[in-house]
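For this view, one protein chain was removed and the others were kept in their places.
Per-chain numbering from 1; labels A and B assigned in written order.
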Amino acid sequence: MNQANVTHLVSKLKFNIRPTPRRLKNKDGPPGRVLKIQKTLTALFEYERIELFYNRADEVRGYAERLISEAIRRGPEDHEMMDLANFWIIRKEFVHKLFKVYVPRYQDYSIAYTKLHKAPRLYPGIYYKRAVLELRGNPYPSIEQRNAHSNVLLHNLLLSEARKEYRMEKYKEIAESMNEREVTSQ
Amino acid sequence: MHGALKMSAAVGRVLSQQMRQSLKVLKSLAGKKNRCFSASVPIPKEGSVSNNEQKSVNRGKSADPLECRFMYPEFLPDPKPEYRNSLREKLERADMMARRSKIDIPEFYVGSILAVTVSDPHAPGKSNRFVGICIKRSGCGLRANFILRNVVDNQGVEVLYELYDPTIQKIDCLRLEKRLDNELLYLRDAPEEYSTFSFDMEPEIIPEGTPVPVNDLKVTLKPQPWLEKWERKDLKGVRDIVVNQKREMKAKAALKPWEKYDLMKIYRETIPEEEQKEIFAEVYSDLHNLEITRQKMKRQRTFIRPKKSG
């Protein structure tokens, strides 16, 4: 049993987090884990969409969200905030990008700032689960494939109506031809 | 109004007993409970005058309920997700408020000097008073506890009390102050004079509205052996900790300089601001209610007495 730490005030994250952190196994131990997160975080802020192993993506997602939310809370004037950004983002230009691009972009967001997609595994290849981690509102086309056969989509609706109409016409034709045949036979 | 509160307190107590028995019954009762509270909430909102009345409870408080988190850390639930249960937390808060309406639990911090009177079946007078410095506060909800330390007849004594223990008769804060650290467990390895306090100490009065004083006393530890590896704890309240080279190297190897940047660790150890606001908004209004009822009771008592004598 423990008490909540009240020295830091944090904003609530908009997605479910794991109760325990992952270790991100590596030969350097905990500092190596931090380095892995730093690298991935920098890459995410550079490219806005990256493909990687699921474990690492899920772990980095929390850090990315927390860094953006702290940047929104505190702003670039705060010394501790700058320290934090410099620690997690290895390349200086993306610290600027964080405050100049991402903070204005996510200021009014009421949903999570990032999105994690499950990606297919490579075959033959390493068996680990893969994922795509992206920042929302990025300039790339969406990687989500809508279900092309959904009944809700307009073209499917029109097509089904057209099909129905065609079928009705066909039935009418058959009925008429049958009537004609009866008439001629009598 | 007082009757309603009393009833709600009673409901809260019943709830805590039934907690284990059936969730269904609980839920319906919890609904009742909410209605009780919502009926009593509008009163403090009527005027900001009640802020002045409340000062005796919340010294140096601001209008922001979030500032309560330093004063009442036990109202925040355990951040571990496996221990979270919103219904249980709500009921516990209700029980805590019910207890607070019975005895006055003062504001105190680690480093404050407290006097606790408990009913003790073992003591000859059936009550026992202990004075000491609070060296640790932990636990949340009804399980919140604190450790008092004192040196009596050159013998260090520590007693663990639960904050909401029904046997506690009275808690007095004799000296309200903070120290440089969140835990003063190193006083166990410090010379006796740092944790010696007289049992007949007079309570010190701090003028209202002033912030809680921080005592920047630096302690020199006794020579080794120690109970813990204090050189690794980054203690601000301890003057020059000297250890041999091997221990120093090991302490250096055990350093975790990245921990203060670990955003998710910080997040997992605390309750997010939005939830804190929700919790303290609820408690804040209840504290107002308590203070108002207490004052009403006082007025009633003074009004009744002349009638009786006449």
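The criterion applied here is as follows: a residue touches a chain if its C-beta (ideal position, glycine included) is under 8 Å from a C-beta of that chain, and two chains touch if they have at least 3 such contacts.
Keep in mind that, in the parts below, contacts and distances are computed from a predicted model.
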Identity of the absent chain, which is to be given by its UniProt protein name, from "Multifunctional methyltransferase subunit trm112", "ubiquitinyl hydrolase 1", "RING finger protein 11" or "Large ribosomal subunit protein uL14m": "Large ribosomal subunit protein uL14m"
In the full complex, displayed partners of the excluded chain: B
Of B:Q155, B:T210 or B:Q245, the one touching the omitted chain in the full complex: B:Q155
Selected from B:E67, B:E107, B:D120 or B:E273 as touching the chain missing from the view: B:D120
Contacts of chain B with the absent chain, listed as residue ranges: 118, 120-123, 128, 130, 145, 152-162, 165, 167, 188
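The rule we apply is simple: only the chains that are shown with their structure count from here on.
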Where chain A and chain B are represented by their mean Cα positions, the distance between them in whole Å: 43
Residues on chain B engaged by chain A in the complex (per definition of touch): 66, 69-70, 73-74, 76-83, 137-140, 143-144, 256, 258, 261-276
Touching residues on chain A, where the partner in the complex is chain B: 1-6, 8-13, 17, 19, 21, 30-31, 34, 62-63, 66-67, 70, 83-84, 87-88
